[in-house]
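For this depiction, one protein chain was excluded, whereas all remaining protein chains were kept in their positions.
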Amino acid sequence: MSANPDRADAPVVDIRGLRVDLPDAGFDVVDEVSLRVWPGEVLGLVGESGCGKTTVGLALLGHCRRGAEITAGEVLVDGRDIAGANDAELLALRGRVVAYIPQDPPTALNPALRIATQVREVLDAHLGDWTAEQRDERLREVLREVHLPSDDAFLRRYPHQLSGGQQQRVTIAMAFACRPKVIVCDEPTTGLDVITQERVLETVRELCRRHRVAAVYVSHDLAVVSSLADRVAVMYAGRVVESSSRDELFANPRHPYTRGLLRAVPDLDGARSPVGIPGHAPLPGARTEGCFFGPRCQLCSDECRREFPAVTVVGPGHEVRCHHAHQALPGEAARVPQPAQALGELVIEAQGLSASYGGNQVLHGVDLGVLAHECVALVGESGSGKTTLARCIAGLHPDYEGRLLLGGTELAPRARRRTTDERRRIQYIFQNPYASLHPRHTVGRSLAAPLRLFFGLKGSACARRVAELLERVSLSRAAAESFPEELSGGERQRVAVARALAAEPAVLVCDEITSALDVSVQAAVLELLADLQQQMGLSVLFITHNLALIRTIADRVAVMSEGRIVEVRPTQAVLEAPEAAYTRELLEHTPRLDPQPSAVAAVLGPDPVDPVRAEPQ
Amino acid sequence: MSFAGTADDVALAPIEAVHARRQWLETLRSAARLRRTRLGLLMVGGLVVLAVVGPLLAPHSPSAFVGPGLTSPSKVALLGTDSLGRDVLSRFLHGGRTVISLALLATILGVGVGAAVGMFAAYARGLVDGILMRTSDVLLAFPQIVLVLLLVTGAGTHLWLIVVTVALGHAPRTARVIRAAAMEIVERDFIKAAEVMGESRWRIVFGGIMPMVTSPLLVEFGLRMVYSIALVTAVSFLGFGLQPPTADWGLMINENRLGIIQQPWSVVMPVLAIGLLTVGTNLITDGVARAAIGLDRRRSA
Amino acid sequence: SDEPQEAAPKGTPASGTKPKQGGTLRAGISGGGASDTLDAHHSSGAAEESRLPQLYEPLALYDHDATLMMVLAESMEPARDARSWDIRLREGVEFHNGKTLGADDLIYTFQRILNPDDPKDGVGFFGYVDATRLQKLDARTVRVHLKVKSATLTDDVAQYFNGIVPVGYDPRKPVGTGPFKFKSFTPGEESTFVKNENYWRTGQPYLDELSIINMNDDAARVNALLSGEIDAIMGLPARQVPTVENNPELRVQIAEKTGVHQPLTMRMDKAPFDDVRVRQAFRLMVDREQMVQQAYGGQASVGNDMPGLPDPMYASSLPQREQDIEQAKSLLKAAGHEGLTIEMVTAPMYRGVLESGQVFVEQAKAAGVNIKTKQLDTTGFFDGYGGWTFSQTFYGGRSVLGQIGFQYMPDSIWNETGWKNDRFTKLIAETRATLDDAKRKEILFEAQKILHEEGTLVIHSFVHAVDGYKAQWTGFNPSWTGGPLGDFRFREVGLSA
Partner (left out) sequence: MLRLITLRIALGVLTLWLVSVLVFVGTQVLPGDTATAILGPSATPDRLAALRKLLHLDDSVVAQYWHWLSSLVQGDLGTSASAGVPLSEILSSRVQNSGVLMLASGLIAVPVGLGLGVWAAIRRDRLADHLTSGSSLVLAALPEFVIGMALVLLFATTVFQWLPAVSLLGPGQAIWSKPQAAVLPVAALALAVIPYITRIMRGSMIEVLQSDYVQTARLKGLPERTVILRHSVPNALVPAIQVTALQLAWLAGGVVVIEYLFSFPGVGGLLVDSVTGREITIVQDVSLLIAAVYVTLNVLADVLCILITPKVRTGIS
């Protein structure tokens, strides 16, 4: 893997000092971005959401979303400056020289056009001098290359008639159809399950290699990038803060953000617990003076607060923008594994649960129980029925057969039909904290609702309890008066946890509660949940499709596939010796941060042993 | 703003007393910053003021005869006389109250009922939704003007009847719009969350769903108001609405349409006023709609 | 009194020259609707009034000058006891289908009108004719037996909706003896007629074709005339008279002396009008001159609370009642109705009604009377007709005696105010029995005096009939009845030579 930045041949992509502004709002989205990519090379562009990855990716095609504008810098693609190109030149470049694989294929494909039309029109637009037969031939060829059928019946399909993976392959086919020199992949695998993701990644990798295409691969997932990229650039708040070859970056990260990010990534193999970075990344317009990472940085000094660090070269092809690139991170205090609490009897139990949507049965006789003080992780690929099971338990999906028992008594299928106490004892935390809190209610009002409903609390008694709850989830009391929109995703999810705790429940059902969060924030929320579970002796049903998470949190793991539980065993046992073939497959395809765990372990040091972090800073 | 980490002691106010910024106020406030809204407010505000204080300014009684019919503007009658020889200016100054108040009442009633029905239908789903929507389908298919004709002819001309018929036309339309908006809301997790906790239906609909549909509701209110004004005046214009000798803009057009060549003022003034009123209302509505979209976009960002 | 007269083509055009033959007239009328009909014996208003006379003709009719003229009857003679009449039909009159008018047709017509299962409008006028005893004396003479005595059969049949139709008449194939033959008909829209070449009045009609177009909206009608879409319109609103007059291509026709009136009705058996002083007060509240000016734009003559202005029998020597607010107030006070509030029921039944109502409401304020208007639609209004304590109505022009028989007798169908005054009733009976003209006039004067003093109607004005037409036409002769467009006698109309 040649990560040599001093390659003799010219880079095919050369971005110099790119700045994209929002002229109306009066601030920049990205600035001072310089990147180079050589033919046949994959550059991984990582960063948390909102840091400007897509903006940079689109700038490579000379495109800005409405309201944004390239205001400085050059974007040289194959020697031509895209930033200064006129409309006609852009038309000729896009799709032909530089192509784009969009983030979300269901919305990126035109729902009203057949896929053949959508692939074919790229060829028609750019290969006008070819004969129709030649273009037809290329159409089928490129479909074969992305491992899609190329028969007429398939060509006549509409996007909605394809699976998510197939849709993504169509967009890849469109991008590769004219054999461009550069492709920009904007998180092409987000939203795909691990197995599909792996196959799509393989396809991209293979095509880039075969056609010597340079790729800019945008992703927020370090594990994915580590398995694909030759070189990696880390972005934070609109700036590239570190870039280097992949191996160097993972082995020797220098920016505190990169290091924090690596620590926050949950690890499937190791016994290392993910550690979050306090706070959250600022959005454009909310960035501070000096180093944007300063407020979250443990090394932050006055210098950092004053000015944004310039580029420092710390090694061959390894550039960092940090005043403290050479300083070691203080030893992170990490959690002591709590002595396992004695597990009690079954708190909640599903017996032979079969659920369906209309005529479509998605759960087939599921038996699963959670003991008192126990955390059971429910894993399985997307669409396997995890959410459906959770909704049944919560009383949101009454269309099921079989029985649900809470402490031995059968529950009514519909939440409304259950007693207040039954409703109180089961609490459900939703996947998306952006959707589960009423946007027009203050945090205090959201928290007051369960207090009013379950304990009849009002007035200052209620307010006092709200304040307690907020403190319990490490939020300030002042947060009671804020609206969800004023909180970051992680803070919102804490509020959601607090709301569930307000009911003093016996069982918490957590449906992918971290999947909408950035890695650095996800780790912090997981820590909080694990602490609470231990301290309050809650039973938790923790649903996730991210196997890497379960080691940290779960006592037992239930693996679900196509509406059936295929394996339920203690976590350690499942991870080390999976019994079901399906479990094995899942484990195999889960991307790992680095093929050589020892290297990472060396960087991150030994597992921190400090007591629980009560509050992130 | 970040609330993480700091445990500073804030005085504990009862939750209910915590001042919740209302979405609609916020929308209106940001709408008021748009030029078109201001223009609309100016137009509507001016006409409302005119309607309210107009009668005090009127030089004559709106029903008094000040000269022969259809005379041109003179010292006595600044805008001339209408077909019966009454002062056009005085009648014009008196004629706004009925239009504005009837239209407003009809809009409040129709949009209120429609919104409640729409939200309940969206929330209840299934049979209740089916019945409510079928009913609204029937009401929608029933031509509104026929409804007005039948009811007014059947029960005689009563102001409340005009209000009710116009409202009856609005309710199903509003119900559809609000239902469509609420459909997506009821699927959101925060509604599910309230449901799981066992909140009452009433609270879910009015506390949970309603604050989420204030933008479409405001826009709908504006649109319906425009339509109310048009309909109330059209009914009077057709001669099925307000009764003489009421001074009313719609009626004035109908009464004096014939004399438009000799004495255009008695028609032009009310036509102008109605036009300004509806256009102004529409400008405000448009501003509100834009502001609402802007706020929502900022919020989802 | 109503001497049978020889009916000859008369009515020399009041204006313009004698018409020449040919041409198509498009006349705009109002009052039509979906319930329009061509049935010879049924009328729901002005629309039928305009159409039926073109197709059908009755035995007799009033002429423009309020005299009675024989039409299809050659003569109508009462028996001495007035229990039967002999009717002799005109000779050589042909129906549109070529059949000659005869006694059987008359009998058939009377039976059709008087059919107890489906009585027609005429019943209200000569319902006293015994339909079972219609005696054919010869080919064109019929003896009609009456259930009660009547000396006024000639007056009673003199309505346009009593046209003689042939035996076996089918309204869907309208056949009569009129000056025009049926061509097409769409209710509420338009009807067209073509010249009856065999019309018995030689020389008439002048027109080749006639088209009567219904346009209820005044503005539409006026616009149509101004833009030349049509040739003549009835009911030109007073305010439009100058516009039309100023147009050199158009003419205005005003019939100034008509009996058309739009009175206010006060039910005398209901409070407060059971007190004659209240009725008198109401009559004193009207400023009639202002009424004429404001409500009718000057196109009306002041009324004196009695009907029949153009009739020579009209009591014109009675003093004209003037507005007297003080007097009205004191009468009301005496009756205990100071500051009275009352509801006036009305409907847009005819142009001018709503307007005059509004003027009255305004004028009543001066006397401290607060009138609330309740406007119904016309059908709704007439559905409850006779039940309204205080309302408005309208009447076309009739003779004094005709109107009295129509409205003022205890058994009159139109007696919407419940007017009943024994002395009045007696005087009218006396009038009817009296043969001497002068004597009759005297008695009738006495009766009219009672109406003037105690009556239940406020007859504030007599409305002019105003028509507009293109200057090239002639023959629209003003009629005392106020019947528009020369009483719809289109047979007299033609292009000026």
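Annotations
Note that the chains take the letters A, B and C in the order they are written out, and that residue 1 is the start of every chain.
As a convention for this text, a residue touches a chain if its C-beta (ideal position, glycine included) is under 8 Å from a C-beta of that chain, and two chains touch if they have at least 3 such contacts.
Keep in mind the model is a prediction, meaning the values are calculated, not measured.
Among the residues C:Ala40, C:Met76, C:Ala224 or C:Val260, only C:Ala224 touches the chain that is left out of the figure.
Residue in contact with the omitted chain (choice from C:Gly22, C:Pro171, C:Pro312 or C:Pro410): C:Pro171. The missing chain, though absent from the display, is touched by one residue of A:Arg36, A:Lys53, A:His126 or A:Arg140; that residue is A:His126.
In the full complex, subunit C touches the hidden chain at residues 32-39, 42-45, 116-119, 121, 123-124, 171-172, 184-192, 211, 213, 215-217, 219-220, 223-224, 227, 229-230, 376-380, 382-385, 413-414. Touch with the hidden chain on the side of subunit B covers residues 36, 134, 137-138, 140-147, 149-151, 153-155, 226, 229-231, 233-234, 237-238, 253, 257, 260-261, 264, 267, 271, 274-275, 278-279, 281-283, 286. For subunit A, the residues touching the chain absent from view are 58, 61, 63, 65-66, 90-96, 99-100, 102-104, 107-113, 121-122, 125-126, 158, 160-161, 171, 174.
Everything below uses one rule, namely that only the chains that are shown with their structure count from here on.
Chains A-B form the pair joined by the most contacting C-beta pairs. Subunit B and subunit C have Cα centroids separated by 48 Å. Computed from the mean C-alpha positions, the centre of subunit A lies at a distance of 91 Å from the centre of subunit C. Contacts with at least two other chains are made by no residue of subunit C. Residue positions of subunit A in touch with at least two other chains are not found.
Contact residues on subunit B toward subunit C in their complex (touch as defined above): 63-65, 68-70, 83-85, 153, 156-157, 239, 243-245, 257-259, 261-262.
Looking at the complex, you find that subunit A touches subunit B at residues 278-280, 283, 394-396, 415-416, 418, 420, 423, 426-428, 430-432, 435-442, 444-450, 453-454, 458-460, 462-464, 466-467, 471, 474-483, 485-488, 490-491, 494, 499, 503, 615-617.
Every residue of subunit C that touches subunit B in the complex is listed here, in rising order: 218-219, 222, 237-240, 242-243, 290, 293-295, 297-298, 348, 354-355, 357-359, 361-362, 373-377, 380.
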